[in-house]
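Heads up, one of the protein chains got dropped from this complex, but the rest are sitting where they should.
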Amino acid sequence: MSNWIPLWVHKLSSPPNFYRFAGVVRPWALGLALLLGAVALYGGLVLAPADYQQGDAYRIIFIHVPCAWMGLFVYGVMAIASFISLVWRIKLAEVVAMESAPIGAAFTFITLVTGSLWGKPMWGTWWTWDARLTSELVLLFLYLGVIGLYHSFEDRRQGARAAAFLAIIGIINVPIVHFSVNWWNTLHQGSTVRILGPSRISGDMLWPLLTMMFATKFYYLASLFGRVRTDLLAMESGKDWVRQIAQGRAAVPEQEARR
Amino acid sequence: MSPFSWDHFLAMGGYAAYVWPAYAVFFIVLVADYVSPALRRRRNLRELRGRIARQAVRQQRNPTSP
Partner (left out) sequence: MSHPPLAAACAAMLRRDLTLAWRRRGDIVMPVLYALIVITLFPFALGPEEALLQRIAGGAVLVTMLLAMLLALDAMFRSDIEDGSLEQLMLSPQPLALMLGMKILAHWITTALPLIVIAPLLAGMLHLPTPVMPVLVYALLLATPLLSLLGAVLVALTAGTRRSGMLLALMLLPLCVPVVIFAAGAVAAAQQGLPWLAPIAWLGAALVMALVLAPLACAAALRIALDA
């Protein structure tokens, strides 16, 4: 019973196997993401009633909040994959960690922009140095640092290991930043506007939010697997299985040929 | 609730200028995130195909050397 798990993991983590596995999973993940996303948008934009205080502007939260969660979630995945890659030197974990970084950065960027678009009508300003906004900005910089360090090495695997180390330092740093920014906010009496307390959200608003959270999770899976497949092809370009795919006579699902 | 009307929906209670750009950014960034590895992959495969073709030609010219 305890034996088959490591064997299964070991088999899956070999690049050609994972390439095939990701190719099968990815369309399903994307399909689920689109389906759930559509349902969540319908629920959020059409069915949910307007907020009695914020009118329709609050509808931005249906993308803002799931993206903010994803920004942290992806960082967590990246840090765990980084840890695995540094300890066991598994190539696949390196690729997962490094390809998670751009997706997480994209989610964090969306969070900042949508937060700003939400803040303008609500707080009357595009940007305030509020604790949460500032932490989010620092998170974006952490992502950019990891991406930048990865690309500054000529050897990709070495770059991945260095960036993985940085990602682990970063995850230790995240709570420290959060704590210090909170302290700083109380010192300077910043404008902590708490509009949406967790208790005030109604069921009509909650279910689209949670559905969107699942949609973004599945989107992350689909995007990550697409990126990992691309990276595996590039990394293993000398190997036989990649050559077979390149020449179109491969034992992989046929959707490859179309793209 | 009043019957659904597109004008009312698109107006977003007067907040259209904030809500729709937010959703636009969401979709544009995610589509870009999804498409960029596909493009990278196509480029890589094209280069690889070129490399394989060049190798084949070289091997035809002098079959003795590897």
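Letters are used for the chains, namely A and B, taken in the order the chains are written, and counting of residues starts over at 1 for each.
One rule holds for everything that comes next: a contact is a pair of C-beta atoms (placed from the backbone, for glycine too) under 8 Å apart; a residue touches a chain by one contact, two chains touch by 3 or more.
Everything quoted here is computed from the prediction, not taken from an experiment.
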Neighbouring shown chains of the undisplayed chain, as defined at the top: A
Contacting the left-out chain in the complete assembly, out of A:Phe21, A:Trp69 or A:Phe165: A:Phe165
Please identify which residue in A:Ala22, A:Ala57, A:Leu133 or A:Val181 touches the non-displayed chain. A:Val181
Contact with the hidden chain (one of A:Ser152, A:Ser202 or A:Gln247): A:Ser152
Which parts of chain A face the unshown chain closely enough to count as touching? 86, 138-139, 141-142, 144-145, 148-149, 152-153, 155, 158, 161-162, 165-166, 169-170, 173, 176-177, 179-181, 183-184, 187-188
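Quick note on the criterion: only the chains that are shown with their structure count from here on.
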Calculate how many whole Å lie between the centre of chain A and the centre of chain B, each centre taken as the average of the chain's C-alpha atoms. 17
If you look only at chain B, which of its residues touch chain A in the complex? 1, 4, 9, 12-15, 18-19, 21-23, 25-26, 29-30, 32-34, 37-38, 40-42, 44-45, 48-49, 52
Residues of chain A defined as touching chain B within the complex: 45-46, 49-50, 55-57, 59-60, 63-64, 67, 99, 102-103, 106, 109-110, 113-114, 117-118, 120-121, 219, 222-223, 226-227, 229-231, 233-234, 237, 242-243, 245-247, 259
